[in-house]
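With one protein chain withheld, the remaining protein chains of the complex are depicted in position.
Each chain carries a letter (A and B) given by its place in the written order, and its residues are counted from 1.
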Amino acid sequence: MTETTASIPAAGPQRSSLTGLVLRNPLGLLATALIIVVLLTAIFAPLIAPNDPAAVQIFKVNVAPGDGYLLGGDGSGRDIFSRLVWGARNTLIGAAIAVVVAALLGVTAGLFAGYFGKWYETASSWISDALMALPALIVLLALYQALGASIYLSMGIFGIMLSPGFYRLTRTLVKGVKNELYIDAARVSGLTDMRIIIRHILLVVRAPVVIQTSIVAGIAIVIQAGLEFLGLGDPSMPTWGGILQNGFQNMYNAPLGILWPGLAISITVASLVLLANAIRDAMQTGAAPSFRTPAIPAKYAAATPAPTPEEGVLLDIRDLVVAYPDGNGWREVVHGVTLQVRKGDVVGLVGESGSGKTQTAFAVLDLLSTGGKVLSGSITFDGEDLTKKSETEMRALRGRRIAYVPQEPMSNLDPSFRIGAQMVEPLMNVLGLSKAQAKARVLEMLARVGLPDPERTFNAYPHQVSGGMAQRVLIAGAVASSPDLLIADEPTTALDVTVQAEVLELLRELREEFHMTVVMVTHNFGVVADICDRVAVMKKGEIVEENAIGALFSNPQHPYTRMLLGSVLEDTEVRAYRAPAAKGNAA
Amino acid sequence: MSDEKLVDVRNVNIHFGPLHVLKDVSLDIRPGETVGLVGESGSGKTTIGRAILGICHVNSGQIDFEGKDIANVAPRERTGDAARIQAVFQDPYTSLNPSMTIEEILTEPMIARKIATAAEARDRVRDLLDQVNLPADAAHRYPREFSGGQRQRVAIARALALSPRLIVCDEPVSALDLSTQARVMDLFIEIQERTGVAYLFVSHDLAVVRHISHRVAVMRSGRIVEFGECDQVTARPEHPYTKRLLLAAPVADPVRQADRRRAFQELEAEA
């Protein structure tokens, strides 16, 4: 996975462009506009409302829209429209109180808990869990007598109950950032904790907190309306929930009365959510893969005829082009690779990151990452073109005749299943063994790869074994079906050097024993020299040189190969120590 | 040969909860010298660097820098040359804050240490970028616009900003491609020869350490098992573990690697 992950830096765009991105998204623009309209309505309520929201006109009880009452009259003969306008103000103040309390408490506690940890985190997490276990509405109901009819006080309390959302979000973000090396660098540079939090950490927390604020504001509006709908608000104050309650009481006479306040609530809350989504999308731009598959350009359409099978060649790759969707086109990561692998050989596929070596290997397995596609060329395995096979046919081949050993041992074992279970399953599927047979085979293989207590490893979960053991388990799983071709993607890169030597030795033995052909993806020329018979050197999606091992090292043909070999740090003269002349500081 | 010691680590012990991570570790670095520190994962090699930097609690022992004990003194409380000790970390992708410009990254240490005003610090940025062979227009760009090797150059420039006498380099080239790795190593050597800065160079790769070090220490399970002249430790090691480490690392030459492999297996058979 080195090539696909390491080259994409995980960075969000800048703040200035974030705002721009939100506003360029049509839904984001609409949401922002609606929120501004609601805000302006709330601020200028006295100017906008045509009538006194409390003025009762007895002959206008439940009157239909029109006649001076734009949206009709409520059950007491008051103007619904004017009450909605004033309700916007009261509702937004209530929501603002809840949001401010929640954000202040939650973010502050989250920053400290995440950054300093220890007892502080234990205590605040416990409080947060406890608050989250409380059904908020019931608590507010229970406290109604204590809090009095003031909805604002209730919303303040509700803010406390909403703070765990901010707390957990902030704490998680801070913990993620705290161990980033740039925080260590800032500490080494002599920044105080306070400055690190302000300069480095708040920056990371900012956008997610804005998103959370938007969502929490929505929740607060709904809950506040709920309380008022139950009659727990101040009856003298027009609010959206109160208007809805009045509509509910007169529902059978004037059904429209419940429509307006509900719409006001829903549209406002929907705008807040849409705004949150727009910000989230803007933060993820670049990372978001497009799911529309672009049309394949005509130049790839010409089908390359698969080569006539040659005696002794197990894998024959011709003019292979692998690409990933990129906007409306395709981005090639492998441009026309041709490689023959003879039966029994160990062929190294060497290159630096981004050279396309892993993508070539994944193409053979038909396991390219989401969206990846072989656009042209052929991959002939034992006389059959793999690029023409269906997924079902490939599956029959994978795990039986073609096997794979990954780079990272730990992340390639399913953490939820015992090691044995995840090795037995493929053997039963692919080889059609019974459960007992499969288990016997797995135990035999675990012993073969040098695990001292196979039964115990069989029953262990992945997190209970070391990285070196996990890699042996993965090799055992790959070799268990006696495959003809083993594709190993940097199988020793994540291992310590002494473990690497042992694993290479194991691969060498297994290759003899099972008569396997091996394609070994690696960046390490030492590994190549140790185990490979032939080598293909890749650069930017192409093979620049392919040669037998001896010839490649003794007489490299391509300048790129020579440059790479020249970069190997070996047999250099050691440096002689000289004390610096003067006790001078670095420039 | 000078007997002067820039850093003198004496009998340092560090515990992480129940784990005894460093056991009686002693090590010294002379001015302008590179001491390589090799070991496998979990050997404690990174922890020594962090203890010297003051970002890891030391349970017992002393870390003298220019004769003054700086163990358990946080970086911001350090004074004089100790306040200038800098670091270059392994991963150039997480060692630079993605939302800060290169200029902000490079000026931060100078402003934090109050050795320059914001304006003076900005003036120095071009010089720092020049020292690590990056173009001056890099200052107003963001880390994500650079490759791994270029980012590591930025990290080195940041370390140079305070004109340090010691830089702790924690696996600074292990995340880089082979060709980039060689160029960054050359940059480290060139800077040392020009400025007389000393390095504690932590790595898992014996070849890398041999390339840059004057002396080398080998760590295993929290202990230094061998510490001596670079050539002796990396070519004719005395301790069995160092021998094993040396023979386990494959060399980029099929003929010599075959010999080395045989030797490794003989060593394994003896054990």
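As a working rule, a contact is a pair of C-beta atoms (placed from the backbone, for glycine too) under 8 Å apart; a residue touches a chain by one contact, two chains touch by 3 or more.
Keep in mind that, in the parts below, contacts and distances are computed from a predicted model.
J.: From the names "NADH-quinone oxidoreductase subunit K", "Protocatechuate 3,4-dioxygenase subunit beta", "ABC transporter permease subunit" or "Fe-S cluster assembly protein SufB", which one matches the UniProt record for the unseen chain?
T.: Options "NADH-quinone oxidoreductase subunit K", "Protocatechuate 3,4-dioxygenase subunit beta", "ABC transporter permease subunit" or "Fe-S cluster assembly protein SufB" considered; the missing chain's recorded name is "ABC transporter permease subunit".
J.: Using the touch definition from the header, name the shown chains in contact with the chain that isn't displayed.
T.: Every shown chain touched by the left-out chain: A.
J.: Considering the complete complex, identify which of A:Trp86, A:Tyr182 or A:Phe229 is in touch with the unshown chain.
T.: Selected residue, touching the omitted chain: A:Phe229.
J.: For the chain not shown, which residue from A:Leu71, A:Ile196, A:Val322 or A:Leu474 touches it across the whole complex?
T.: A:Leu474
J.: With respect to the chain omitted from the figure, which of A:Asp193, A:Asp385, A:Glu408 or A:Glu570 is a touching residue?
T.: Checking the options A:Asp193, A:Asp385, A:Glu408 or A:Glu570, the one contacting the hidden chain is A:Glu408.
J.: Looking at A:Pro135, A:Gly312, A:Gly383 or A:Gly550, which makes contact with the chain not pictured?
T.: Reading the full complex, the residue touching the unseen chain is A:Pro135.
J.: On chain A, where is the contact patch with the chain that was removed from view?
T.: 1, 126, 129-130, 132-139, 141-146, 215, 218, 222, 225-226, 229-232, 244, 247-248, 251-252, 255, 258, 261-262, 265-267, 269-270, 273-274, 277, 291, 365, 367, 370, 391, 395-400, 402-404, 406, 408, 411-418, 422, 425-426, 429-430, 461, 463-464, 474, 477-478
Here, only the chains that are shown with their structure count from here on.
J.: Could you work out how far the Cα centre of chain A sits from that of chain B, in whole Å?
T.: 32
J.: Report the residues of chain B in contact with chain A in the complex, numbered from low to high.
T.: Chain B reaches chain A through residues 1-2, 4, 30-34, 40-41, 50, 53-55, 74-76, 78, 81, 83-87, 89-91, 93-99, 108-109, 112-113, 127, 131, 142-144, 148, 155, 158, 160, 162-165, 175, 177-182, 185, 189, 191, 194-197, 204-208, 210-215, 229-231, 234, 244-245, 247-257, 261, 264-265.
J.: Which stretch or stretches of chain A touch chain B in the complex?
T.: 6, 9-12, 14, 180-182, 184-192, 195, 199-200, 203-204, 352-353, 496-498, 500-501, 504-505, 523-530, 549-550, 553, 563-570, 572, 574-587
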